[in-house]
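All protein chains but one are shown at their positions in the complex.
Going by the order they are written in, the chains are A, B, C, D and E; count residues from 1 in each one.
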Amino acid sequence: MPENENNRLKRGQAKLQEVDAEAATNVMLGLTDVAPDIATYIEEFAFGDIYSRSGLDLKQREMITVTSLLTQGDTAAQLAVHINGCLNVGLTKQEVVESFIQCLPYVGFPKVLNAVAVAKRVFASRK
Amino acid sequence: MPENENNRLKRGQAKLQEVDAEAATNVMLGLTDVAPDIATYIEEFAFGDIYSRSGLDLKQREMITVTSLLTQGDTAAQLAVHINGCLNVGLTKQEVVESFIQCLPYVGFPKVLNAVAVAKRVFASRK
Amino acid sequence: MPENENNRLKRGQAKLQEVDAEAATNVMLGLTDVAPDIATYIEEFAFGDIYSRSGLDLKQREMITVTSLLTQGDTAAQLAVHINGCLNVGLTKQEVVESFIQCLPYVGFPKVLNAVAVAKRVFASRK
Amino acid sequence: MPENENNRLKRGQAKLQEVDAEAATNVMLGLTDVAPDIATYIEEFAFGDIYSRSGLDLKQREMITVTSLLTQGDTAAQLAVHINGCLNVGLTKQEVVESFIQCLPYVGFPKVLNAVAVAKRVFASRK
Amino acid sequence: MPENENNRLKRGQAKLQEVDAEAATNVMLGLTDVAPDIATYIEEFAFGDIYSRSGLDLKQREMITVTSLLTQGDTAAQLAVHINGCLNVGLTKQEVVESFIQCLPYVGFPKVLNAVAVAKRVFASRK
Partner (left out) sequence: MPENENNRLKRGQAKLQEVDAEAATNVMLGLTDVAPDIATYIEEFAFGDIYSRSGLDLKQREMITVTSLLTQGDTAAQLAVHINGCLNVGLTKQEVVESFIQCLPYVGFPKVLNAVAVAKRVFASRK
């Protein structure tokens, strides 16, 4: 059944707040002047379509997200958002770090060390 | 307490069989003539040290592994091993595909399509 | 003004056919059994949202797409689709090859050679 | 007909100034003490050979360049030079941002967001 | 002192033969119909300029080259050429495999395994 576009947007905005809270608002605001459509696509597609799917819970989805960001490299800003996201949805700090350690045989030490450095800053900021 | 090296090796070999079964044996055999030490490091470090850790269960570890492989690209051989590994440790085919879909906003469609193509072949081979 | 979802899908399906023709149908069919939702997202988001935008014409969009695929690596299947796409929307074979040559100072020779190899096969198949 | 090396160098230096102006001078100066030959190769090969080719105009070449830089990741310094380059050769700010948006289905949101962040700084600096 | 272009080309062709022998000829031939200029740039820039430099010997240069190819991924064709190149310039099979093992802490197992698989085929072809 065809869906009204406003539903995707509203569902996405709600899901984005549920996962990424304050950090999400900052990313969206930073796009307002230069590329507001990208903010809309994040809300509609990334969160309205993908994050809202059933089949995996939010802890699994955020664990997958930080793993993909770690593996890509050059994602410090997004890792900060989503490490916070991991903690927001109920993963523990130990589970976040353990996910990074699991990547060691698959990406080597540099990318894991870079992600751990971001995690340190996020953990410190949440005290 | 310092550990005997043979324990790491034995623990790793057992864990490798638990996760990757037959596919693991093939990878190890392929290394025998040209780089047997790499096979030892896989058993001792990847499985004896990392996969044997507590903190995350094997379903989570394999989900992280296939996510990292998908994101790297050019990992069809290893994706085949670890998609089988996902199913061996109790994830469903739907959970594997859902993990790939979760990557869409973070890596785009090409890498996800490549991983899905490998999953298709693995699923067909297990019927 | 909120849009009916079926419009995005229909617009995307039409745009996908306009750019990628037969090759697109094959990609979609390959997803039917294992991940039909990904096919829907390609039609709705990649083509219904992104490719349907104004601001750049289809020649520019396909030139950008093959550049990104070349740079990522491990995208032979998608490069085949989109090199065909380049020619479908009116770029010449020389313009496609020239786009790859432009990448040389930015990615080096291996990735450019890999893309040229795919172009050779595509050009031969269109005679 | 064999060409005199000084022609490649002079042609490259002129083309580099045409595209990248002041930003180019800074990159070259930064290399003087540690790796002056790399500066020469940029002038001779990247600009004397590649950018001076016919077949694509400078707008197309810069569009391809920023696409490849965005897709690689960890290229903030070079993106700054070449987003300026895009504007110097006559692309508009909207066309630059639209090129980044076109990459979304192929690389996902993180790399596009990183490039947009650089574009924001470049646009602000040109006011 | 400005150099005659034909010198760069001739020097590069000679150096390419010295390092990559028969494999090089095949790469060049494959480019003749679709992108002959890329073959010229490989001969002039990659081999006439870079490989002909002093400061490192050919063993070091080929060791660096296969390391970079391994790390990039999706470079099986080029790895085959340059693993042969390593052996052509006097590195042993053990030194080639040892270079791959050295990469393990920096890239993880998948990329190293992919390179070892290519080395196996090259070693077998040279018996």
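One rule holds for everything that comes next: contacts are C-beta pairs under 8 Å (C-beta built on N, C-alpha and C of every residue); 3 or more make two chains touch, one makes a residue touch a chain.
Since this is a predicted model, take the numbers as computed values, not measurements.
*Asks:* Determine which of the presented chains are touched by the chain that is not presented, and list them.
*Replies:* Every shown chain touched by the left-out chain: A, B, C, D, E.
*Asks:* Which of A:L56, A:V81 or A:V112 touches the chain that is not shown?
*Replies:* Of the candidates A:L56, A:V81 or A:V112, A:V112 is in touch with the missing chain.
*Asks:* Would you mind spotting which of A:G30, A:G55 or A:G73 touches the chain that isn't drawn?
*Replies:* The one listed residue touching the chain not shown is A:G73.
*Asks:* What does the interface between subunit B and the hidden chain look like in terms of residue numbers?
*Replies:* Output for subunit B: 2-9, 37, 41, 45, 49, 53.
*Asks:* Footprint of the hidden chain on subunit C, which residues?
*Replies:* 103-110
*Asks:* For subunit A, which residues lie in contact with the unshown chain of the complex?
*Replies:* 73-74, 97, 100-101, 104, 109-114, 116-117, 119-120, 123
In this text, only the chains that are shown with their structure count from here on.
*Asks:* Which chains contact both subunit A and subunit C?
*Replies:* Per touch definition, common to subunit A and subunit C: B, D, E.
*Asks:* If I superpose subunit D onto subunit E using their CA atoms, what angle of rotation comes out, to the nearest 5 degrees?
*Replies:* So the copies are related by a turn of 180 degrees.
*Asks:* Where among A-C, D-E or C-E does the B-C interface show up again, with more than half of the contact pairs the same?
*Replies:* Among A-C, D-E or C-E, the interface that shares over half of its contact pairs with B-C is C-E.
*Asks:* Could you tell me the distance, in whole angstrom, between the mean C-alpha positions of subunit C and subunit D?
*Replies:* The computed centroid separation for subunit C versus subunit D comes out at 24 Å.
*Asks:* How many angstrom lie between the centres of subunit A and subunit E, each centre taken as the mean Cα position?
*Replies:* 40
*Asks:* List the centre-to-centre spacing of subunit A and subunit D in whole Å, with centres computed as mean CA coordinates.
*Replies:* From the centre of subunit A to the centre of subunit D is 31 Å.
*Asks:* Give the residues of subunit A touching no fewer than two other chains, as numbers and ranges.
*Replies:* Correct list: 37, 41-42, 45-46, 53, 69, 72, 103-107.
*Asks:* Select the category (line, ring, star, complete, other) that matches the graph of chains linked by touching.
*Replies:* If you draw each chain as a dot and join those that touch, every dot ends up joined to every other.
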